[in-house]
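Of the protein chains in this complex, all but one are displayed in their positions.
In order of appearance the chains are A, B, C, D and E, and numbering begins at 1 in each one.
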Amino acid sequence: MERIKTGIDGLDELMHGGIPKGQLVLVTGTSGTGKTIFCSQYLYNGITKFKENGVFLSFEEPSTSIKENLKVFGWDMNSLEKAHQLSFLRYDPYHIEDVFDILESTIRETNAQRIVIDSISALGLHIKDSSELRRMIFNLSETLRKLDCTAVLTSEIVPGSRGLSRYGVEEFVTDTVIVLYYERLDSTFSRAIQVWKVRGSEHSDKLHPYMISDRGIVVSPTEEAVIKS
Amino acid sequence: MERIKTGIDGLDELMHGGIPKGQLVLVTGTSGTGKTIFCSQYLYNGITKFKENGVFLSFEEPSTSIKENLKVFGWDMNSLEKAHQLSFLRYDPYHIEDVFDILESTIRETNAQRIVIDSISALGLHIKDSSELRRMIFNLSETLRKLDCTAVLTSEIVPGSRGLSRYGVEEFVTDTVIVLYYERLDSTFSRAIQVWKVRGSEHSDKLHPYMISDRGIVVSPTEEAVIKS
Amino acid sequence: MERIKTGIDGLDELMHGGIPKGQLVLVTGTSGTGKTIFCSQYLYNGITKFKENGVFLSFEEPSTSIKENLKVFGWDMNSLEKAHQLSFLRYDPYHIEDVFDILESTIRETNAQRIVIDSISALGLHIKDSSELRRMIFNLSETLRKLDCTAVLTSEIVPGSRGLSRYGVEEFVTDTVIVLYYERLDSTFSRAIQVWKVRGSEHSDKLHPYMISDRGIVVSPTEEAVIKS
Amino acid sequence: MERIKTGIDGLDELMHGGIPKGQLVLVTGTSGTGKTIFCSQYLYNGITKFKENGVFLSFEEPSTSIKENLKVFGWDMNSLEKAHQLSFLRYDPYHIEDVFDILESTIRETNAQRIVIDSISALGLHIKDSSELRRMIFNLSETLRKLDCTAVLTSEIVPGSRGLSRYGVEEFVTDTVIVLYYERLDSTFSRAIQVWKVRGSEHSDKLHPYMISDRGIVVSPTEEAVIKS
Amino acid sequence: MERIKTGIDGLDELMHGGIPKGQLVLVTGTSGTGKTIFCSQYLYNGITKFKENGVFLSFEEPSTSIKENLKVFGWDMNSLEKAHQLSFLRYDPYHIEDVFDILESTIRETNAQRIVIDSISALGLHIKDSSELRRMIFNLSETLRKLDCTAVLTSEIVPGSRGLSRYGVEEFVTDTVIVLYYERLDSTFSRAIQVWKVRGSEHSDKLHPYMISDRGIVVSPTEEAVIKS
Partner (left out) sequence: MERIKTGIDGLDELMHGGIPKGQLVLVTGTSGTGKTIFCSQYLYNGITKFKENGVFLSFEEPSTSIKENLKVFGWDMNSLEKAHQLSFLRYDPYHIEDVFDILESTIRETNAQRIVIDSISALGLHIKDSSELRRMIFNLSETLRKLDCTAVLTSEIVPGSRGLSRYGVEEFVTDTVIVLYYERLDSTFSRAIQVWKVRGSEHSDKLHPYMISDRGIVVSPTEEAVIKS
């Protein structure tokens, strides 16, 4: 099985080598868990370490804002964009009729192999029901598989919910699920990451601590994390 | 009572010999519990160990993707398909008017005895209410019984729910219910299987550990598992 | 007060002699608790031990399937049917306009004294709201009382709910309520029965273990059961 | 403050002498707690011990059935009815346009002072929303106050709910609230009564055990009960 | 900051001298906590101890009934009414178009400084959504502020809810919030009061016991109360 390395310190190890190529990955967590950093790091590493071009499809935040927020990690997304290694697409979730056509043509034009869609929850808010969202994610996965891309989608967990995603369907139509936790124990909040599933592969069955450092997300693959709920 | 062996290591023992022939089996669990692997293993074992042909009806994932994911277990579904021992049907859950007619004619043509429907939850998302889903499952069970088939359906459990199925009706109109758990105790996630009911038969009243090995699902019938909730 | 013995081992003792004649009994529990076995056993014992004819009204499962599943207990329902001691009626819950007329005329023709309706939940799914279901159950109880019949209805408890019935009204319009539990303590599931109420009669205020043996349901009236929730 | 004695053993003591005259009393509890027995005992005692006539308005159960179920306590409601001391009214909750007019004229004709309405929940099921039910209960209370009657209404608590009534408004528009509990501790169920509020009066602030004996409800005013939830 | 003393024993002390003049106060609690007594005591004390006239606006209970229930405390509301120090307004919550105009003109005519609205929950039941209720409360607060009145509103807490009010908006548009608890610990129910917030002022951060005595509500400002939930 061919693997796509995220290049995120410590994470590929938990997935026994990386994301299986061609899969749809769901990264999910409450607000503040670093989902957009995760996605960007996946793309940045792809380009700078593995020579794989990327596309970042945002349904909410404009590229200027995303790129600005990433400077703190020393990631110069602008120059990657100018070098045609990275493309930013931003789509208003109200007008998405042709978004996946645009995504597909952008992938073909730029020969991208890594795709990020941030967030599927923002998209879901504008869709009538969860069955339509499920279908849309599924169709997307087929398109991306055909294009030989490995994609990361983000979904949101509302604090207090015990679910894995905002709509309760996202985790069922994706191949790999990574959950980011941010929970309080007594008076301290801590971060933990879990590789919930990887289709067709073994993976760590532990909860591991991670931090958002000045180099982006760093996972401690040999330590175990404890959360309350 | 005639039994259909799943051939899944350790499982038939928990069911006192296998699934009673002609029954409708519900396999249910959260995302990542291996429901599709379970179904495929049931079909693969049927063909290769018990000379019983199979039909896999998918409402979401295309056969190429399913078959690809099973290669890791060494199951060559393609050659079974070519040998007319296995048939894949994929139906869009939006257009299901004649799906059970097609299923029936496929069963007759291929003389199949083992049927998989994966997943009944994907179907349910497109149906107006749970009473219609209940009725559809019931009609299906009558058709399959008439054809002397033993079928496995999958349903999804949303994490945090204490129910056995997505719609709360699936477990009432099926004969046998098998629940797959994936839960965390402290910082480690573990898997457990439970034979919830088998109509007309005794069965294990324990929770047993299982793993997804390179040979597919393997149940430990002599060990007991502990989960939190 | 005249009593109708269920003939279920150990149960009549918990009810201080049996079901008060003419009452409507609700048997409720999650999937797999043996509600249909309970009902069938009530009818079978009525005919074979107490010379009281019975009618089984099913809103879902066909009589062939019900009878087939009961063979494991050695109950030959077919010969009872041929001897005109037992009648099976199956009604599609979508077309129930005249179901209670048919039920009444069947009762009169066969001089039946024991009635089973399995399940009132399947009926409820096709009714607009719980007030209509409540009214329907109430009207049914009046008809049956007039005919001097003692009837058992089944309702379903969705796992995780703390209610006694699917719609929250069934237990209020029936005279006697019997709850069947199937719950896990650590890694073992066990069965317990409770006589929740018997209108106009004292009854056991304990939770008792029961099993589904090869003779059907067997209650241990002198033992106490413990369940978690 | 003038008091109406319920005559239920031990209960009037908890209310410091009985129900304040003219109040609307809510008796609430899950199925099987003896609400109808409570109401009937209130009327029966009123007639036989305190020379106060009564009216029983039922929205569901017919008077024959109610009277039949009370024979076990030795209460001959029929002869009270024949002596024009007790009136039974039964109204279909679907056709209640003039029910309170009929109730009022019956009260005037029979000079009744004790009224029972069983149950307000059955009525509520046929009303569009809880505000309408609230208003209806309030109007009723005004009519009854004008007629110098003291009335007992019943409401239902669905097991698992922590509320005091089916609609969450009943306890706010009644003057006195009495809650009947039936809960399990380990493997034994027990009964407890609580006088939740009495407008304009002190009352016991304890939970007391009660039983349904062959003389009807008997409260132990000097003992305390313990329930789990 | 000018303060309005409630004159309720022990309470003004918890609020560091009373309610800040001109504020809108929410008094909230389950049924039976004495909210109407609280309001009436606030008005009665205002007139008899502080020479401030009052208006009692009721959306449900008629003034005769309210006044009757207060006699137990020795409060002769009738004579206050005759002396034009107290006005009772009762409005049907279905017809409230001009209620706040009437309230305003009554305040002007009687030169009232203390206003009670009992209950805002009864009003809310007849309003389409909680945003309309929020707006109505807010407009009311502006009118009352303009008239230099200090008003007390009551809201209801449904038992089992952890919220502070029936609609979840009342506590956000009022200046001061006082919560009345009535909860069981083992077999005894007890009362506790909490000053949840006072805009622009410090206040006790403790839970204190209170009782409904023959002089009305009496708070123990130097004792602490314990409740379960």
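Quick note on the criterion: a contact is a pair of C-beta atoms (placed from the backbone, for glycine too) under 8 Å apart; a residue touches a chain by one contact, two chains touch by 3 or more.
From a predicted model like this one, the values you see are computed outputs, not experimental measurements.
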> Looking at A:23, A:53, A:85 or A:121, which makes contact with the chain not pictured?
Replying inline: A:121
>> In the complete complex, the non-displayed chain touches which residues of chain A?
In response: 30-32, 60-62, 65, 68-69, 72, 93-94, 119, 121-122, 125-126, 156, 158-160, 184, 186-190, 212
>> Which parts of chain E face the unshown chain closely enough to count as touching?
In response: 1, 129-131, 134-135, 138, 142, 145, 161-164, 168-169, 171-173, 177, 192, 194, 196-197, 199-202, 205-207, 224-226
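Throughout what follows, only the chains that are shown with their structure count from here on.
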>> Under the document's definition of touching, what chains do chain C and chain E have as common neighbours?
In response: D
>> From the mean C-alpha coordinate of chain B to that of chain D, what's the distance rounded to whole Å?
In response: 52
>> Could you work out how far the Cα centre of chain C sits from that of chain D, in whole Å?
In response: 30
>> Can you pull out the residues of chain B that are in contact with at least two other chains?
In response: none
